[in-house]
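Missing here is one protein chain; the remaining ones are kept as they sit in the complex.
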Amino acid sequence: MMPIGHTRWAIAEGYIPSYSNGPEPQFTSHETVSMLNASEQDAHVRITIFYSDREPAGPYRITVAARRTMHLRFNNLTDPEPIPRDTDYASVIESDVPIVVQHTRLDSRQTANALLSTIAFASHE
Amino acid sequence: MMPIGHTRWAIAEGYIPSYSNGPEPQFTSHETVSMLNASEQDAHVRITIFYSDREPAGPYRITVAARRTMHLRFNNLTDPEPIPRDTDYASVIESDVPIVVQHTRLDSRQTANALLSTIAFASHE
Amino acid sequence: MMPIGHTRWAIAEGYIPSYSNGPEPQFTSHETVSMLNASEQDAHVRITIFYSDREPAGPYRITVAARRTMHLRFNNLTDPEPIPRDTDYASVIESDVPIVVQHTRLDSRQTANALLSTIAFASHE
Partner (left out) sequence: MMPIGHTRWAIAEGYIPSYSNGPEPQFTSHETVSMLNASEQDAHVRITIFYSDREPAGPYRITVAARRTMHLRFNNLTDPEPIPRDTDYASVIESDVPIVVQHTRLDSRQTANALLSTIAFASHE
């Protein structure tokens, strides 16, 4: 299959709620970056996290194997450092092969879930 | 009407919850790909499903008639194989005429619905 | 202000729930197309509705005044014909000046609201 996507993406909106309602881990409040690598080569991905009041953190390094998708919870990033809860952030996702990036949040702080999702911004440069 | 859209699309985020609350089938948790074929020719569509830990499945073949929309539930795909529940996936949608593709999920696992929708990623190549 | 946007847009996903919970009209289940005309000229807009099993309906003709936004409920379209409830549809929005189009649904069938929104697909042709 022909590769699809771009090599630089950005998500301006990020926020991991600090608490949840419902059984774990499905109903844990979380924020996910979904990456699709439809190409025949592994994608070496670098994620940089931007904050409102301090210098950016990262890069976080992840490999998305050829012909695979990865739905990565920002909650689970730990190296070089975890992302604090209840804190505004944004992210830039860079890959050495074209990928497609989408962003989803499950917010289960109240008794019913709230969901949001949006395609990330693809840089055409 | 002039055709509108593209012939290659991708959705990085996919997940069909395994249970639901509320009357069926409207409130069954589901994941939908909405396709609009505004052209004067039938669109022959091929959907490929990507997983995190196995080879892609498909193609699933669907025809969207000229001047019609189809809102297809991923839940209902069975040939060549159904999509497992509670499993991360992604999809690539290819058509022989330009179409427009949007992705929607209704999650009714808790007593209130959660909805998400996003335009799919359109490849300009 | 310089105009912003495009003259042809599409929304592949459309569905007006047939019932609601909560005080009217704010909590009536509805589906909205939000149009921004940042230009100095009135925008003459034509909306065509596509169905899954019959010929398209329309055009519905709307004017969005210069330097104005209009958040139009599909529920309220009546000429040439209303859009049936609980029916899948899609839409193409055409304007004689560039506009920006976004799609939102409030689903209040269950006791809590569900919201979705997505930017429409902009044709660059």
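Letters A, B and C mark the chains in the order given here, with residues in each chain numbered from 1 onward.
The definition used in the following text is that contacts are C-beta pairs under 8 Å (C-beta built on N, C-alpha and C of every residue); 3 or more make two chains touch, one makes a residue touch a chain.
From a predicted model like this one, the values you see are computed outputs, not experimental measurements.
Visitor: For the full complex, which residue in C:Ser52, C:Thr69 or C:Thr87 touches the chain that was left out?
Guide: That would be C:Thr69, which touches the missing chain.
Visitor: Touch as defined at the start, partner being the missing chain; which of C:Thr7, C:Ser52, C:Thr87 or C:Thr104 qualifies?
Guide: Answer from the full complex: C:Thr104 touches the omitted chain.
Visitor: Residue by residue, what part of chain A touches the chain that was omitted?
Guide: Touching the chain left out of view, chain A contributes residues 8, 10-15, 48, 50-53, 55-56, 86, 88-90, 92, 103, 105, 107, 109-121, 123, 125.
Visitor: Just checking the interface: what residues of chain C touch the absent partner chain?
Guide: Against the left-out chain, chain C lists 1-2, 4-5, 22, 26-27, 32, 34-36, 38, 67-71, 99-102, 104, 106, 108, 111-119, 122.
Quick note on the criterion: only the chains that are shown with their structure count from here on.
Visitor: Which whole number of Å gives the spacing of the CA centres of chain B and chain C?
Guide: 21
Visitor: Please list all residues of chain C that touch 2 or more other chains.
Guide: 112, 118
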